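For reference, the structure I am asking about is given below.
Here the complex is missing a single protein chain, while all its other protein chains stay put.
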Amino acid sequence: MSDQPLLSIKNLTISYETKSGRLLAVDRTNLDVDKNTFIAVVGESGCGKSTLALSIIGLLSTPPAKVNSGIMEYKSIDLLTLDEKQRRGYRGTEIAMIFQEPLTSLNPVYRVGDQIAEAVMVRELRKGTGRDSGIDTNVMQKTYSTKAAYLPSRIPKLRHGLTKLLRNEIIQALKLVRIADAEQVIDRYPFELSGGMRQRIMIAMALAEKPALLVADEPTTALDVTTQAQVLKLMKELMNEVHTSILLITHDFAVASQVADRIVVMYAGDIVEDANVYDLFSEPLHPYSQGLLACIPSGSKDKGALKAIPGTVPDLRNPPIGCKFASRCPHVMKVCYDKPPPLIKTKSNHKVACFLYGE
Amino acid sequence: MRRFFLAIFVLLGVVVITFILSHSLGGDPVVAWLGRTAGAHPALAEAYRIKYHLRDPLWVQFYYYITNLLQGNLGLSPSRGFIPVSEVIGETLPLTLQIAFFAIVLTLVLGTVLGVVSAKYHHRTIDRSIRSFYLAGISSPVFFLAILLLIVFTLMLHLFPSGSAADPNLTAPTPITWIPMLDSLIELNFPYFLSSVQHTILPSLALALGTFGVIVRVLRSSMLEVMHANYIRTARAKGLDENTVFFKHGLRNAMIPVVTLASLVITWMMTGTIFVENIFAYPGIGQYVFQALAAQDYPGILATTLVFAIIIVSSTLAADILYAVVDPQIRLG
Partner (left out) sequence: MLEVSTEEEITYLPKIQGRFRDGFRVIREDLGALIGALIVLGFVTTSIAVYVSNLIGVQITPYNPLQENVGPALAAPSFAHLFGTDILGRDVFSRIVIATPADFSVGIVVIASSFFLGALIGSYAAFHGGLLDEALMRVTDIFFAIPALVLAMSIGLALGPGITNMTVALMIIWWPPYARLARGEALKIAHQNYIEAAKLSGLGRFMILLKHVLPNITITMLVYATLDVGTVILIYSGLSYLGLAVRPPHPDWGEMVSLYQDWMISAPWLPLIPGFIIALGVIGFSLLGDGIRDALEVY
């Protein structure tokens, strides 16, 4: 197991051009994702975590959004220097992504089996170039789209021929995500299935391409609590089975704590703390993380009022010069207003961006 | 199934309405049929009236009206020398269907291609030019477009002929499907086939230019909406190339609202033939309506109204079925 992280993000800055000005969404962020880890990026709405996720897979809508600076090193290649065609080569088979609302994220007019088949076909057609190179797959893509993609697999004869090869593959994929009656589900349309089922299918579809990294943007937010737990458990188990790293984006600390190995806390476009899950919960260093953890209701009927962090998130169109949390921080010092705190390492693998712990 | 019974119900309603109309049209039908003889021979006129149940109570007349209808007896047509209306319709309708077929194909092709192009390059120059183009098309009365085409292509450029459905000097095909263009193709009678195509193109184009705009408009906005959907993002995340995303995922979904336009398009086409066939002197059912109107041929007008209604209702039914085929949520949900 090499020490080289799978994905290494350095100094990433992303902004949005809006009618009312330029909005700083991600500010000089540094993040490393290792192989076979489960990392959770936690933060409130608008802190930039979704933007970060979309930039990893390269699906930011670049008219309003713009990557201002940074390096995103994946398997020795800086993804940010690639053009769209090259970038596309990494989508799916190297870095995959699943989204928040499984109903609208699946195409309503195609059967679930066909949609997974499409993913498998992408993988198969790219195989020739090998998993580690995977850079220019133009030729592969062309063959794929003219050949297999358009065949309506509902036509019995063709279906028998084409998807028979894939059918087993798809059933295996469905079984991987613990769907019992895979044979039935394969012919269903997304709207015929439950929310939890749909999210499993999204996971199956993503993993069918055997990516090295799976980015999950709030995958369980739209699900009820029980299903949420099931899906999270599934993701954790799968990570070990298929050796895919998972980057989970969530606003829910509890969710993150259940499954993640590492937790990264984001606030207003900055990463404020990056630690092992046990370390973070036993000893949160950043005042924001401390505040967040204190906010989690304990579940017992004690007489205390619910705690909240006073103040509001700063306006990202006009971000403060110093630490963005300064106006709400109970331990704020003068230096916090003057310059932004860098992300420093305190103990082994515990990083924090706060002047309380040095410069 | 429910749709089918609904369609039958609607047709019944149309039958009733045409019956009511036939009896509120001013004038004595017998006078229309017999012309001047009615005045000169009142006894004969009265005999006709009794024979055609015109003196009987309204519901008796309705009964005879329905039974006649079911037997295919639509009366005699004064504007065509008193031959049975059903015969006239039998001769003219297939020719109009030839035009309708080409017109629909042209409309679909123009509408889809231009709709997709204007969606893909939305707000750029090509989008705006397409918009100006189709706006001019759907805003122009169909007779204006027909005359324009006639002047430019027939009179000035001599590219396409007008008058009749095919060169009358050529041997006509034997009636197999009763549609001359199709029959000539089956029999490999190519001179006739080509001639009939030549005669059909301009009228079809006139109709198509007037209707393709609605398809472009709907398809464009539908595509723009669809391309922002979540499943498009997923498709891209899977690593699919933009063409596959755009057509296989995007267009396939965007097409669904276009199907609902089917009955509107058919309606415009059918009414359009009334003008277009007259201008191109094409002997279809549209021209029959036009002539019947001028000659106050009431049996003709009413029968054609009924035929139009039947065609529209059937196409609406077909469109509903097509809609269920295209959208699985309607089919199964």
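Side notes on the structure shown:
Per-chain numbering from 1; labels A and B assigned in written order.
In this section, a residue touches a chain if its C-beta (ideal position, glycine included) is under 8 Å from a C-beta of that chain, and two chains touch if they have at least 3 such contacts.
If you're wondering where the values come from, they're calculated on a predicted model, not measured in any experiment.
The hidden chain, counted over the whole complex, makes contact with B. Between the chain not shown and the residues B:T67, B:S139, B:T177 or B:T260, the one that touches is B:S139. Across B:G13, B:G90, B:P175 or B:P191, the single residue that touches the chain missing here is B:G13. In the complete complex, the residue from B:I130, B:M227 or B:I279 that touches the missing chain is B:I279. Touching the chain that is not shown, out of B:A43, B:L70, B:L155 or B:L188: B:L155 (per the contact rule at the top). Within the complete assembly, residues 6, 9-11, 13-14, 17-18, 21, 24-26, 135-136, 138-144, 147-148, 150-151, 155, 221, 263, 267, 270-271, 274-275, 279, 289-290, 293-294, 296, 298, 301-302, 304-305, 308-309, 312-313, 316 of subunit B touch the chain that is not shown.
To be clear about the criterion, only the chains that are shown with their structure count from here on.
Per-chain Cα centroids separate subunit A from subunit B by 54 Å. The touching residues of subunit B, counted against subunit A in their complex, run 229-231, 233-241, 243-244, 248-249, 252-253, 256, 326-329, 332-333. On subunit A, the positions that touch subunit B within their shared complex are 57, 59, 88-93, 96-99, 101, 104-110, 118-119, 122, 126, 137, 141-142, 144-145, 149-150, 189, 191-192, 202, 205-206, 209.
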